[in-house]
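Have a look at the structure that comes next, please.
A single protein chain has been omitted; all remaining protein chains appear in their positions.
Per-chain numbering from 1; labels A, B and C assigned in written order.
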Amino acid sequence: MPVQTKKHWQQRLHDVVYESNTIAGKAFDITLLLLIFTSILVVMLDSVEAWHSRYGYIFNILEWVFTFLFTIEYILRLICIKKPWRYVTSFLGMVDLIAIIPSYLSVFFAGANSLLVFRSLRLLRVFRIFKLTNFISEMQFLGAAIRASLKKISIFMSIVLMLVVILGSVMYLVEGRQHGFTSIPESIYWAIVTITTVGYGDISPATPLGKLVASLIMLMGYGIIAVPTGIVTNEMVNAVRNKKLHTETCPVCGRESHDADAKYCKYCGAKL
Amino acid sequence: MPVQTKKHWQQRLHDVVYESNTIAGKAFDITLLLLIFTSILVVMLDSVEAWHSRYGYIFNILEWVFTFLFTIEYILRLICIKKPWRYVTSFLGMVDLIAIIPSYLSVFFAGANSLLVFRSLRLLRVFRIFKLTNFISEMQFLGAAIRASLKKISIFMSIVLMLVVILGSVMYLVEGRQHGFTSIPESIYWAIVTITTVGYGDISPATPLGKLVASLIMLMGYGIIAVPTGIVTNEMVNAVRNKKLHTETCPVCGRESHDADAKYCKYCGAKL
Amino acid sequence: MPVQTKKHWQQRLHDVVYESNTIAGKAFDITLLLLIFTSILVVMLDSVEAWHSRYGYIFNILEWVFTFLFTIEYILRLICIKKPWRYVTSFLGMVDLIAIIPSYLSVFFAGANSLLVFRSLRLLRVFRIFKLTNFISEMQFLGAAIRASLKKISIFMSIVLMLVVILGSVMYLVEGRQHGFTSIPESIYWAIVTITTVGYGDISPATPLGKLVASLIMLMGYGIIAVPTGIVTNEMVNAVRNKKLHTETCPVCGRESHDADAKYCKYCGAKL
Partner (left out) sequence: MPVQTKKHWQQRLHDVVYESNTIAGKAFDITLLLLIFTSILVVMLDSVEAWHSRYGYIFNILEWVFTFLFTIEYILRLICIKKPWRYVTSFLGMVDLIAIIPSYLSVFFAGANSLLVFRSLRLLRVFRIFKLTNFISEMQFLGAAIRASLKKISIFMSIVLMLVVILGSVMYLVEGRQHGFTSIPESIYWAIVTITTVGYGDISPATPLGKLVASLIMLMGYGIIAVPTGIVTNEMVNAVRNKKLHTETCPVCGRESHDADAKYCKYCGAKL
């Protein structure tokens, strides 16, 4: 019956587009990855004056070819699943959309093409393709550690922001306009460049007092950089320790997170 | 009776100004936060030549409006508490004062206005407003770790200072005046820029020997930067570990190292 | 019988060339090390214009002398072992080959000489010569920790790469050609320079918006640099912890986590 067949081709398509355990599926994924790589490369080369002037025309054609193919892929992804909307609203779904929109936008707005580099986000699929399950577990570990330290980091960052605002304005007072510290926002930019130890040198203190203050800021930044590192490291160490703790659950109260050397449930005292 | 009523309006005012669990209180806090943000923004924009020349007049008026409002707020905070002096001497209290003084100073001293950016310190109130209690606990954790490592860091810093004084003067001898190392303080500034890996490049060694010494300093700084990070991380790891260990011993088997949430001894199952 | 004698001189040669517990062996190794050092020094000095113009001829002769000696050494290493192929395919074996090939290449290709600096890899032999066994154990510790964190680091790096591609192209859109961001690859290069906190300053944002984005990137890089450090530190801490825990359980009370040097159970005092 049609319905049956319909489901059938949809299911088959799904296996090809979403899964990669069939030959067709693997082929599809690898082709897709190569397409993504080349499309990004094309965008980059096209941005180089010398290449653009010579091969701009070809790049433009290629661009539309890629867009066309990605559009088809996007449609395929939509039609072969039960809940298309869930895919559209998913992270990878939005990435896929962002990968094709710019080309169409470029018809109306010049330069929108450059947004195409956001396609590099699609490379995230690489983690799926080669079935790097353990890699994914590593990612989860990193993700967990970063998520756990996000609060602390955000506090740290907000404090750093206040610091650079104050330090920047101090330098604005000390150095003044004639030495490149043309305004407070400019000075704040300098303070960020300095405290993050980037140090472009496009703006640098000229007066003795300015250099003294700058030195203090640098030494401060030297100590401050220890904080985010400490936070993340600490969370990772804990993540590992806690992972150790996720041993068996209590047979009575069914609660988890007993130490490795625990003989009795620490919540209800039942024998483990 | 008057006293009663007096206490009454004072109490009500207190709830609005200091607390944020009433609608009025929340409204007050959010308005305050917005005022702080805008006032800082105004100061910044006013420092930009282009904006100052065009809207300097308006900025000036706004400045006085903000100062007026903050002054009222300050007075309100004073009159609605039992011990005003405790507020004045508190950190937030001094910050609030620093936020209004510059404007009045600017009447006598030109440029004092720039000090207004210290208002950014007032943003610390943001942590109170949104009742980010757990954020505050995180802050305490960070604070504790930093306080614990302060001694070690200060030793480290004093050693670094000696180091840069010596290294700076060595470079002054090696490179000499003609290559930008015009004086020992200047060379010390360079040494700090180098050892903190900021590296502006406003001063950089020119002679082969100078570059050799500079390379050694850089590699030294490369290793040295590990120390503050190590200190802070270590303190954080300990903070977590100790938080875990600060629990009573088992009354039966007398063994320690039970988790904070343990109700029963994990070794013998006895009630803690 | 010849075979016996043959084996004999081969064995003796092996002791000199590969071992360093005999006087001859030690002498050989130290001479070799000195040769390596001088050969590298010669290549470096030869690259300095001033020195090349003056002593280029002598350097060239020395170069061939070193190549000749290293070639002999290579042949000796081949003939005095049972399985020469294993040596050729070993890391040190390839390094030794790389150390002599460039000179011969330079006969056909000019400038190939510069490849001679790869001889510095031979310095790895230093670890063998002075019988720094404990140093080697330290190396193994480091190696283990790095190997263990390699997966996480590679994930981290691939994410950083995506980030710089996106951020770079954003800056290309924001700043544009006239401010040094001449192309997307160029902007990506800038993004890497910025996020790694190197900050040459050969390219730096000029527009206010550009500086704002740059500031965000710097602060991002400030937080991001914590991740690899966290990963490596974490692995090292675990390496130490695991090294401690990899010990048998007590035969009597069956409890674990005895130190590596424990002879008796620390809980019940039973012999392990």
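The rule we apply is simple: a contact is a pair of C-beta atoms (placed from the backbone, for glycine too) under 8 Å apart; a residue touches a chain by one contact, two chains touch by 3 or more.
Since this is a predicted model, take the numbers as computed values, not measurements.
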Touching residues on subunit A - with respect to the absent chain: 197-201, 229, 233
Residues of subunit B in contact with the chain not shown: 151-152, 155-156, 158, 162, 165-166, 168-169, 172-173, 177, 182-185, 188, 194, 197-201, 204, 208, 211-212, 214-215, 218-219, 221-223, 225-227, 229-231, 233-234, 237-238, 255-257
Residues of subunit C in contact with the chain not shown: 40, 43-44, 47-49, 111, 114-115, 117-118, 120-121, 123-124, 126, 134-135, 138-139, 141-142, 145-146, 153, 157, 160-161, 185-186, 188-189, 192-193, 196-202, 225, 228-229, 231-233, 235-237, 240, 258-259, 261-271
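Just so we're on the same page, only the chains that are shown with their structure count from here on.
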Maximum centroid distance from subunit C, chain identifier (CA atoms): B
Geometric centre distance via CA averages, subunit C-subunit B, whole Å: 41
Centre-to-centre distance between subunit C and subunit A (centres being mean Cα positions), rounded to whole Å: 29
Multi-chain contact sites of subunit A, meaning residues that touch two or more partners: 185, 188, 197-201, 225, 229, 231, 233, 237, 261
